[in-house]
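So the structure is just underneath, and the comments pick up after that.
Every protein chain of the complex appears in place save one, which is left out.
For subunit A:
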Amino acid sequence: MLKRNRMMLLALVLTFVMILSACGGNNNANAPAEPTNSASEAGGNSTDTGTATDPAASGTIDTSKEVKLKMIFVGPKPVDYDSVFAEINKVLKEKINATIEGEFLDWSDWAQKYPLKLAANEDFDLIYSANWAGYNDQALKGGFLELTDELLNKYMPETMKAMPQVSWDQAKVNGKLYMVPQNRGESVEKLILYREDLRKKYNLPEINSPETYATYLKTIAEKEKGVAPFTPETGDWKYHNLDRVLLKQQNEWNMFDLDLPFAFKLDDPTGKVFNVYETQEFKDLLVYYKDLADNNAWSKNVLNSKNDHQADFKAGKTASITHNNGTLGALMALMRQENSPYEVALADINQGKKKSIAISTQNGTSIHATSKNVERSLMMIDLMQNDKQLHDLIMYGINGVHYEPVGDDKYKALEKNPNYTGFSNWNFNSPLNRDNEAFPQEASDLVNSWEASVYHYDLETFVFDNSKVKTEIANVGNVMLRYAIPLEYGVIEDIDKGLAELNKQLKSAGLDKIQTELQAQIDAFLANK
């Protein structure tokens, strides 16, 4: 009896030790890395552009008390964070008697950490915000401070002068502003980057339409062994990676939210939304995709692949990818700089179609709802966007180390450039931005040629308040992943059956309820215009 008890106790202790060690390990892994800021460390050489415009700050606003601002960025902490931010702080201290410390949420888990920073009400003043980082949602939940006109006028005079009204309007959620958006239009349309050398090798026609693109993909699949014709971007996407090109742009639609199957026609003044999966256009596209899949245009197990499409393209393992102009242009620039053996080119396969530019909330800065340094935070944003010296520092790093200015609006990336890049400083985009001089001319030309096709529509500034249909949205998103994605990548044999099943599941997930709610909000929005 006693022996058995002792055994029991031993077993119990062992078990607890096991559990403890298991949990302990986990906890450590999840502990957020706390970046420490050694602002005192004097960084290399100081910047030479002394054309700083002195903000109205110093005169009227009391900045006698020194404050430390904390800002959350997404993306990894840059290698040269210490030296660049030391330099930034020197200037900031002088101008508004403040210093800034950055905290960085790595790309691998920012999506989990970002909402937690707000939900846990951690101590910080500013946070990078963006429509793709749940700006509307976090604003509605009360994570961000509402920015009133009074605040803006008082603390951000330069920004008020520089920012167009439409950018402010686009950033409003239910009529209230929670973000200082970026001040630079940016194209969101996706392009195709492909291997021009392969196109020439097989004597294929110029890629300028969905059909010529399909020909290119099929030829590569057939003749170029070991190269995947197309590789999608990995992630929790609920659409085919090419849908933004082939469904949205091709048909001149827009979708509010890539997590919902609703679109509207760009030129429809009534803003009537419809279920994309029930359209003939989608069905035709499925046939197009199925044909590609059957001809091995992408890996059969593409849904499980975790390959980085850009890295694969650079290494010559895939013959085409899709992304926006900026990203693809940067990749081209890098490949040319490294003397890549591959000749690459951009293709717009929806020529002449209406193009939309990113709404201002693509990148922005929000103030934490419980920040104690609202004034100084706003002043800091004002400087970062409109003060040439600080703008250059935050965007490109230290002059002579990370970049070299070329004229007023271009820069040359120096060897150390990769040590200060890769995180979200895009919220400070402004007319002061410099372009990389190595950025491919054709990429810039393409975007410039779009100027004429940029289309502004009434619903550009509409923001969907989804709080009443959260349950349905959760379930619809799940159905899209489970039924629509396999269908779009052509792994389901019978398209008609698959499509019918998808729509049936969507109905039972509550699609109609979301549509009714969305339409009601749009109607109200348009009536107020």
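Some notes on this structure:
Throughout what follows, a contact is a pair of C-beta atoms (placed from the backbone, for glycine too) under 8 Å apart; a residue touches a chain by one contact, two chains touch by 3 or more; residues count from 1.
One rule holds in what follows: contacts and distances are computed from a predicted model.
One subunit of the complex is not drawn; among "Tricarboxylate transporter", "Putative aldouronate transport system permease protein", "Monosaccharide-transporting ATPase" or "Isoquinoline 1-oxidoreductase alpha subunit", its UniProt record names it "Putative aldouronate transport system permease protein". One of A:V67, A:A162 or A:A369 touches the chain omitted from the figure, and that residue is A:A369.
Mapped onto subunit A, the footprint of the missing chain covers residues 3-4, 7-20, 23-24, 111, 115, 118-119, 121, 134, 137, 141-143, 236, 259, 299-301, 303-306, 369, 466, 470-475, 477-478, 481-486, 491-492, 505, 508-510.
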